[in-house]
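Here's a slice of the assembly, chains where they normally sit.
Labels run A and B following the written order; every chain starts at residue 1.
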Amino acid sequence: MPMPDKSCSIEEAIAQIPDGSSIMLGGFGVPGTPFCLIRELVRQGQRDLTIIKNDANETGMGVDWLLDNGQVAKLITSHIGLNSNAVAMMNAGEIDVEFAPQGILAERIRVAGAGVMGFVTDIGIGTPMAEGKQKVMIDGKEGIVETALRADFALLHADRSDPFGNLCFTATARNFNPLMGMAATRTIAEAEAILPLGGITPDDVNLPGPFVDDVVALPELMEAYGVVER
Amino acid sequence: MSLSAKDRMLKRAAADIKAGMTVNLGIGLPTQVLKHVPENLPVCLHSENGIAGVGPVLANDQADRNLIDAGGAYVSPLPGTSYFDSALSFAIVRSGRLDLTLLGAFEVAGNGDLANWMIPGRFTPGAGGAIELAQKARRVGVVTTHTDKKGNPKILSACTLPLTAPCCVDRIYTDMAVCDVTPEGLQLSEIAEGVSLDDVIAATGARLIVPDQPLPTF
């Protein structure tokens, strides 16, 4: 019984995204950011997007291309301090920015991918983060109900894939990628190498194929993937 | 070769497993459906204990002691198989990545209610993964004999046993018929070769919607 083949061209993969979509982008800083998929999204120019990413990359990279091109309506993130352009657009009211503590953002995404409606946490109690959120008591302790965070699409960067979409990430390029790949209605992964079926040891898979819809082979890595000179 | 009524049921259920699907087959009759799935059909079989891409069952002397399916059978990997923990396994189930599950049944009701895990006072082993499979697979098929060993209907107007999940079943495959749960009620969609409409109606404990046109056979 062969596994289904999900190979896809980058143009076709990104063309599935309509205006107004919510899109999760893997990556924590540079590692794990799907720069090629983002670049194609810039080329195709879909608008009014809600972008969900840990950070806004740095000025002139990744998320910033989308901001610069006026494609982003809203950003859900944990920290945008390295992108002064994002901060300026937020302060000017040009984009709506929703912040979550980093681990809460990660868990809201994971919970969505686990088919769960939300979770209860004491993180943020006693701070402005807790304001306006539903509270419940568990064993006499107050907790905040954090809701599952889903998206229409997830764009991931993988080190390796096979045609079925079994994904392996490397080092700190893993970060939000496997979580987001579970939490989106349609998951598109770019991979530095596409190995034949059987080329990935079953124990080594970080995100199993059933979560992945489209696999895009990267022809070459653009400069953005490299070490950032500071 | 003429197939037995059971094999025709299994083959009919197998025909609804389509290219590209991720599928979970329950223990018992559903697992036996597998032998009727074409060998080259691109399908990913999921097992609750942490496999996507379940391969053929192996004899004990060929078995990997660390590789079983959720039913305890020693299985094998395929090119493209992956292993994962139990939380991730049920993330696949609950997040809608299972295109289809085929399950056994003690009772199934005309509205799609399913009871397949408990007989109070007699059989109370715990639900295992049945509740989440029944509630969350995108499509739920039940594979069951039309009647129990005593000849009593297993398809009822309402289940008498504790439910696995309410209104979860989409289609029922039996040795006599294929029935679909529709908003209007339980529809008789296909009939086994050599079985009469009256036989099916007599063996069914729920009201059946019978189309005007002749029923396809299987």
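Convention: contacts are C-beta pairs under 8 Å (C-beta built on N, C-alpha and C of every residue); 3 or more make two chains touch, one makes a residue touch a chain.
Since this is a predicted model, take the numbers as computed values, not measurements.
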Would you state the complete complex's composition as copy numbers of each displayed chain label? A x2, B x2
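Basically, only the chains that are shown with their structure count from here on.
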So, what's the distance in Å between the C-alpha centres of chain B and chain A? 35
Name, in rising order, each residue of chain B that touches chain A in their complex. 19-20, 22, 37, 39-46, 52-53, 55, 77-84, 87-88, 90-98, 136
Residues of chain A that touch chain B when the two form their complex: 1-5, 112-116, 162-164, 166, 182-183, 196-198, 200, 202-203, 205, 208-211
